[in-house]
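A protein chain is absent from this complex, but the other protein chains hold their places.
So that you can tell them apart, the chains are marked A and B in the order they are listed, and the count of residues begins at 1 in each.
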Amino acid sequence: MNGAHDMGGMHGFGPVRPEPDEPVFHAEWEKRALALTLAMAMPGGWNIDASRFARENRDPAEYLAMSYYQIWFAGLETLLKERDLVTDDEIVVGHGLHPPKPVKRTLSPDDVLKVLHRGRPTERDTNTKAAFKAGDKVRAKNINPVTHTRLPRYVRGHVGVIERVIGCHVFPDSNATGAGENPQWLYTVRFGGRELWGLDGDPTSAVSVDAWEPYLEPAR
Amino acid sequence: MQLRTRALETILLEKGYIDPAALDVLIETYEKKIGPRNGAKVVAKAWTDSQYRQWLFTDGTAAIESLGFSGRSGNHLVALENTPAVHNMVVCTLCSCYPWAVLGLPPVWYKSAPYRSRTIADPRGVLRDFGVKLPKDTEIHVWDSTSELRYLVVPMRPVATEGWSEEQLAELVTRDSMIGTGLAKSPMDVK
Partner (left out) sequence: MNGAADMGGMHGFGPVMPEPNEPVFHADWEKQAFALNMAIGIPNIWTLDAFRFARESQPPPQYLNMSYYGLWVATLENMMLEYGLATRQELAAGHALAPVKKAAKPVTAEEAATMVRCGSPYNRSAPAPALFKVGDKVHARNMHPKTHTRLPRYARGHAGTIMRIVGCHVFPDSNATHVGEDPHWLYTVRFDGREIWGEDSDPAVKVHIEAWEPYLELI
């Protein structure tokens, strides 16, 4: 979706301000927000693409007014409510009021280390052939889905070159909406600074994005 | 936020969806155990072992996993080589994707609007915010982490470090140098 999260190329946010000796977490609640989100993925039955969409799918004014972990927390509330795991009245009082929904499994402490170690590979087998190869000129399509996509606005319509054929990977645009993994060929595509930004662009810079085949078409 | 988070945690515990011990392991792991020291080890090894270096750039995931670093945001790792001709920078304009397995959790600035909005359009300007100035003709290559691929920048090895051990070299590798907003420290900086 063309949400506030898709901020590549925006002006007005000011300089980058690194915090010296920044702690990993700035408050106890941030740790809890992170841990709860990760721990609930298994019983909640959602995938990472759905959780990203839950975070970005909100009013831009709201998104931009929140800190990073506030966005995570808001996304978690959205996911829990969407799946009837928690209700609004329970959130208000801070206690369970209705019987829990049966879940397939919960994350045990032993699971954590296993899951963290294994991660979540997204590569899948396929018997289709990649449409593009390294060196091909491609154009990023001008798509404007209202649902989740990983093709940023600043790239759409622009011509780049395939740098690498990565493999066949879970396609977030489908996976986020529960339509299934629908794996597609994934490529790294390089765009020149001037191609993206016109004469305002730095001619000595280039931007690479990872783009799935449905985002691309051949360019002359 | 403290109250809101505690309220939600209470509900989830009462409903039996979560095991509190699992939460503690998650927090302990990312607060204390996984961090940029992992990535520094990878870089230091690449600086001293040319076979490992080649492996790292051909199959980042496998090479990094061989050192025991893997898992969440580490399944599909690509190492990027900084040279005098090309400087690499990594960003996630759409959210905050970051190679957790080798760098731990990202700092606030990486996830914030100024970095996410400007790096792809004005990388030299962003480097100025970090006090880094590169030669005019060094190409800057920015990588927007739009898929599950995660990028690790391998900074150039500082001069005057011949004969240094991997442990000593790892001390020169800063987190920012592995994102591309900094360079590795020089031996002078550590004295």
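Here, contacts are C-beta pairs under 8 Å (C-beta built on N, C-alpha and C of every residue); 3 or more make two chains touch, one makes a residue touch a chain.
These figures come from a predicted structure and were not determined experimentally.
Residue B:A121 is the one among B:L8, B:A79, B:C92 or B:A121 that touches the chain not shown.
Checked against the full complex, the one of B:A113, B:V154 or B:L169 touching the unshown chain is B:A113. Within the full complex, the residue among A:P23, A:G157 or A:G178 touching the omitted chain is A:G157.
As for the chain not pictured, it touches chain A at residues 1-4, 9-14, 56-61, 63-65, 141-146, 153, 157-158, 196-201.
Note that only the chains that are shown with their structure count from here on.
Across the complex, chain B is touched by residues 5-11, 13-19, 22, 24-29, 31-36, 38-40, 43-44, 52, 55-56, 64, 68-70, 73, 76-77, 80, 85-86, 90-91, 93-96, 100-101, 103, 106-109, 111-113, 115-123, 150-152, 154, 166, 169-170, 172, 186, 188, 190, 196-197, 200-202, 204-212 of chain A.
Those residues of chain B whose C-beta lies close enough to touch chain A in the complex are 1-12, 14-19, 21-27, 29-31, 35, 70-76, 93-96, 101, 104-105, 107-109, 111-118, 120-124, 126, 129-130, 136-149, 176, 181.
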